[in-house]
Each structure stands twice: as structure tokens, then as C-alpha cells.
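Below: one structure in C-alpha cells.
Note that one protein chain of the assembly has been removed; the remaining protein chains are unaltered in position.
Each chain carries a letter (A, B and C) given by its place in the written order, and its residues are counted from 1.
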Amino acid sequence: MRVQVKAFGALTDILEKEFYMTAVDTEELLTVLSHQHVALAHRKLLIAVNNRIINDPVVLQENDIVALMPPYSGG
Amino acid sequence: MRVQVKAFGALTDILEKEFYMTAVDTEELLTVLSHQHVALAHRKLLIAVNNRIINDPVVLQENDIVALMPPYSGG
Amino acid sequence: MNKEKNDIFMQGPIPPERIATSIATHGRKYDIGAHSIFLGQIRADQVDGKTVRAIDYSVNRELALSKMAEIRQAVFDKYPLACMHVYHSEGLVQVGEICFFVFTSSAHRRVAIDACEELVERIKKEMPIWGKEIFEDDTHQWKTNR
Partner (left out) sequence: MNKEKNDIFMQGPIPPERIATSIATHGRKYDIGAHSIFLGQIRADQVDGKTVRAIDYSVNRELALSKMAEIRQAVFDKYPLACMHVYHSEGLVQVGEICFFVFTSSAHRRVAIDACEELVERIKKEMPIWGKEIFEDDTHQWKTNR
């Protein structure tokens, strides 16, 4: 499925802020990105699909929005 | 000994804010005042002599300043 | 009465602009990361069908200033604060107005928050200040702290 990926925080030093890619589920999406960008491997990440945080891999639908987020550092 | 007495808070509804009286020690001072002003008896009071809080009765010197204070209610 | 060193008492209410000024002033201190502020405001409490319209604060000034110096020193000794400001009203403060202002600043939030709270509690408990609650019919009762 073709999905929109949005990168946040320190990830914007590694990835484009917004881009499109194809993946069956979030696990495949992360695996592909980690191969393309070594700096991404073993990073602690929060993932939201369509603005909902996911704790386990989910299957992606066409046009889903996947947010990749490092630990928060507001305040 | 002739001392200056200062009354604070709710005590100013009962006593003059400042007056002079004669007493040997703080115990006698309180006894005399309680006889003169029934409303004063059994009231919880803090006493300072020359701006130092006392916890036990003290002997008074000429011109001492005795502050009679109900529980604090600032803030 | 002149403004003495460390005098915390202001005649009447504490103006909101005073608080803004305090904050703005600290923008020049680059080691500060957190400010904690407490404000006490006069409430229109109901007592036996009567409504408070103001509190008239009186103070044992000499005792208060030496007690405040003691509290200030103890709190500075306990917490690595960059700044501490305390104001308390003396005299009449109307409902809705500010009567008590505590402001602490430090590098990290924990210190500022804890020190501010400790100051609020100690000042309410240990400072010789009395509040006379004035009702709308001009009768009064003396405030008691919980």
C-alpha cells in the first residue's frame, strides 16, 4: 500500500519531513527505511497511524499517514 | 514593671491596639487582662516579648514590648 | 512607613503588572529554566448568608520581617534557587484582587516548584499576618487558616 510518511524531531536529520512509500504493514515500512538509513536502526521510535499511536505492528491501508516520532522533548 | 502591650488580629476587637500596663511577668499580665476582658479567657494566643516569641512565661523588664497575637491567617 | 530591605508588604492589592514585570526582568538571567508562581486571590466566600467583599490584612511588621528573613534564608539554603520574590498585601484588598505572590526561579523545574510550595505553606503558617473578612454589610469576621 502506498502511504504518506511524516518524520518528526531528530528523524528530520535523517529522513525527509514528508514522503510517500509502499509497505504492507508498519513492520515492513520500518525494515525498509532502516536499510536505506543506517542511522535509523535501533532508534527508539513512536509510531502513529492516522494520528493514533500504535504499540504493535499494524497492516497499512492505501493513503494511511504514518508518523515516525522520536521520544518527546517539549517544555 | 510598666510594659507596652500590642494587640493583633481578632484581639483588636477586645483590646486597644496599643496600651501600657504593669505586670511582673507575662503570666500575671495575661491573668489581669483575662479578668478585665472575659472574651480573652481561654483564647489561643501567641506572645512575643521584644519581637521574640516566648513559649514559657518570662519576667518582664521596664519598657518591654509584649505582643499578643491570635493564630496567624495570612495568605 | 518606608520600604525597608526585604519588606514583602504592599499597601492594598498586588497589581497583575507587577507579576509581568517580575517575569520580564528574569529574561536576562540565562541560567534560569523554570519559574513557579503562586498567587492568592480574595474569594467572595459565603458565611451564614453574608458575602465577603474584601479582606483587611494587618501585620506584626517587625516580627514578620525577621521571620521572613529566616524563611528566605532556610529556603535558599535548601534549594539551589536563582531567584525568590514574595509579596503580601497589607490593608484592604477587594474580592478578585491578588493579596499574595510567591515567585521562585531555578535551572530545573523540580526545585522551583518545590521551593514555591514550601514558601507558600511556611508563610501562611508562620508569618504574623491576620485577615479580617469584611462582609457586604460592613460587619466582619476574622479569617482562620486551615
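One rule holds for everything that comes next: a contact is a pair of C-beta atoms (placed from the backbone, for glycine too) under 8 Å apart; a residue touches a chain by one contact, two chains touch by 3 or more.
Bear in mind the structure is a predicted one, so any value in this text is a computation, not a measurement.
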Thinking of the complex as a whole, which visible chains are touched by the chain that is not shown? A, C
Where does chain A touch the missing chain, residue by residue? 6, 8-10, 12-13, 46, 48, 51, 53, 67, 69-75
Spell out, residue by residue, where the missing chain touches chain C. 16-17, 19-21, 23-24, 26-44, 95-98, 107, 109, 113, 117, 120
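Here is the rule we go by: only the chains that are shown with their structure count from here on.
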If you average the CA atoms of chain A and of chain B, how far apart do the two points sit, in angstrom? 74
Counting in whole Å, what is the centre-to-centre distance of chain A and chain C, each centre being its mean C-alpha position? 49
Chain centre separation in whole Å, for chain C relative to chain B (CA means): 27
Using the touch definition from the top, which residues of chain C touch two or more other chains? none
Could you pull out the residues of chain A that touch at least 2 other chains? none
